[in-house]
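Just one protein chain is left out here, and the rest sit where they should.
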Amino acid sequence: MFEAQDSHFEKRVRDSFARQEAMKTINASLEKVAAGEVTITMPYQRNLTQQHGFIHAGIVATILDSACGYAAFSLMPANAAVLTVEYKINLLAAAIGKKLSAYGHVIRSGRTITVCNGEVFAYDDKQDKKIVATMQSTIMAVFDREGVES
Amino acid sequence: MFEAQDSHFEKRVRDSFARQEAMKTINASLEKVAAGEVTITMPYQRNLTQQHGFIHAGIVATILDSACGYAAFSLMPANAAVLTVEYKINLLAAAIGKKLSAYGHVIRSGRTITVCNGEVFAYDDKQDKKIVATMQSTIMAVFDREGVES
Amino acid sequence: MFEAQDSHFEKRVRDSFARQEAMKTINASLEKVAAGEVTITMPYQRNLTQQHGFIHAGIVATILDSACGYAAFSLMPANAAVLTVEYKINLLAAAIGKKLSAYGHVIRSGRTITVCNGEVFAYDDKQDKKIVATMQSTIMAVFDREGVES
Partner (left out) sequence: MFEAQDSHFEKRVRDSFARQEAMKTINASLEKVAAGEVTITMPYQRNLTQQHGFIHAGIVATILDSACGYAAFSLMPANAAVLTVEYKINLLAAAIGKKLSAYGHVIRSGRTITVCNGEVFAYDDKQDKKIVATMQSTIMAVFDREGVES
């Protein structure tokens, strides 16, 4: 549906993801990287839960924000850096199960602003999935800003 | 401005916070707990950053979501459990510095739905602060739902 | 995908829509009503524009909020009233053309809370369409509240 401006977009996304220390800390992995679409997965971990034993809403948002941000980044020119302007997330069901999978995809890609939607699914032992969160986010391409490399 | 229904609200908030494993993992501390207002702080940590070395937007949201959720929880009756329905966060500046402080406060408290606003500030070595994020969130009181204790 | 609890849902939605005076004022029409899905259209009107001659973002949101609200309402029991808790809308392109069409659909339907997504499309003279807005909204079923009839 979308065409990347930079043919090396997958390498660019994977290199940037590898620099996100937060992803290592929460054991998140970058799965699919396509033009305008990114999937990130994370196993259920007791040390990332809220008071009822569900994965904390903020952690659910962390993998989904990265999935949406990199979906946007995949369509940006090679010299762009990517920043999240804002996002909104609805928590639909308890984030509990074997693993979580966050899928971010671009709705509209502009020169400065990209808008993405995303969903997080929880998988149980039988690989059955249910939706646990949905996000709408606004991502910005930044050029030549100090401290913000592409 | 708000009056708590349950005089033991502070203990209830602190006990619940102590059960959030995610807060321990990111070294977040519960500071102020007042009726309708909660502050949570967290030191800057390299292992929670995104690709530019700023604290990841999702982690910024994690402490702010907890601050807003517990601000709402402080006004709920003793038998209520608290769940985040949704939130929206704008990232205003790079989340970098010595520590982050998240302040959540109730805008309107209803029987089922509570609406909160919140801000995250970054402090530098000289204790100067700047605003790095602002949130608007919708929190729900839940009663007698399996798996969701107060 | 969704099954209505109340077999008379379409009549219930159309009757309620007919009581929305705001819809008459902006010449909005209720098109499709299915279980969990509603479409509302509106001709382009100069008297609903912002300073550049585009339909005002708030008016775009007005038809999309109604589309999402009625999509949620279609799945509620016959004695429920419907209220919008909150919504978030991204404006993707200038809302200009021959007419606007707002499509609201349910993502998750709960006893109290329903979450919807929606899109507004602008049609030109040749019936080509482009997306102009996307919404994520939280809708609430209300029972026995004074002043809020089903």
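As written, the chain order gives the labels A, B and C, with residue 1 at the start of each chain.
Everything that follows uses one rule, which is that a residue touches a chain if its C-beta (ideal position, glycine included) is under 8 Å from a C-beta of that chain, and two chains touch if they have at least 3 such contacts.
Everything quoted here is computed from the prediction, not taken from an experiment.
K.L.:
List the shown chains that the missing chain touches in the full complex.
P.N.:
Across the whole assembly, the hidden chain touches A, B, C.
K.L.:
For the chain left off this view, which of C:74, C:90 or C:117 is in contact with it?
P.N.:
C:90
K.L.:
Among the options A:12, A:52 or A:88, which residue touches the chain absent from this view?
P.N.:
Result: among the candidates, A:88 touches the missing chain.
K.L.:
Among B:84, B:101 or B:136, which one touches the chain that has been omitted from the display?
P.N.:
B:136
K.L.:
Tell me, which residues in chain B touch the chain that this view leaves out?
P.N.:
Here the touching residues of chain B are 88, 90, 92-93, 107-108, 115, 117, 131, 134-136, 138.
K.L.:
For chain C, enumerate the residues touching the unshown chain of the complex.
P.N.:
Missing-chain contacts on chain C: residues 16-17, 19-22, 24-25, 46-53, 55-59, 61-66, 81, 83-91, 94, 147-149.
K.L.:
Touching the hidden chain in the full complex, which residues of chain A are there? Just list them.
P.N.:
Answer for chain A: residues 85-86, 88, 112-113, 115, 138, 140 touch the chain left out.
Please note the rule applied: only the chains that are shown with their structure count from here on.
K.L.:
Between chain A and chain B, what's the gap in Å when you average each chain's C-alpha atoms?
P.N.:
Chain centroid spacing, chain A to chain B, equals 22 Å.
K.L.:
Taking each chain's centre as the mean position of its Cα atoms, how many Å separate chain A from chain C?
P.N.:
Chain centres of chain A and chain C, defined by C-alpha means, are spaced 28 Å apart.
K.L.:
Going by the contact rule already set, what residues in chain B reach two or more other chains?
P.N.:
Counting only residues that touch two or more other chains, chain B contributes 85-86, 88.
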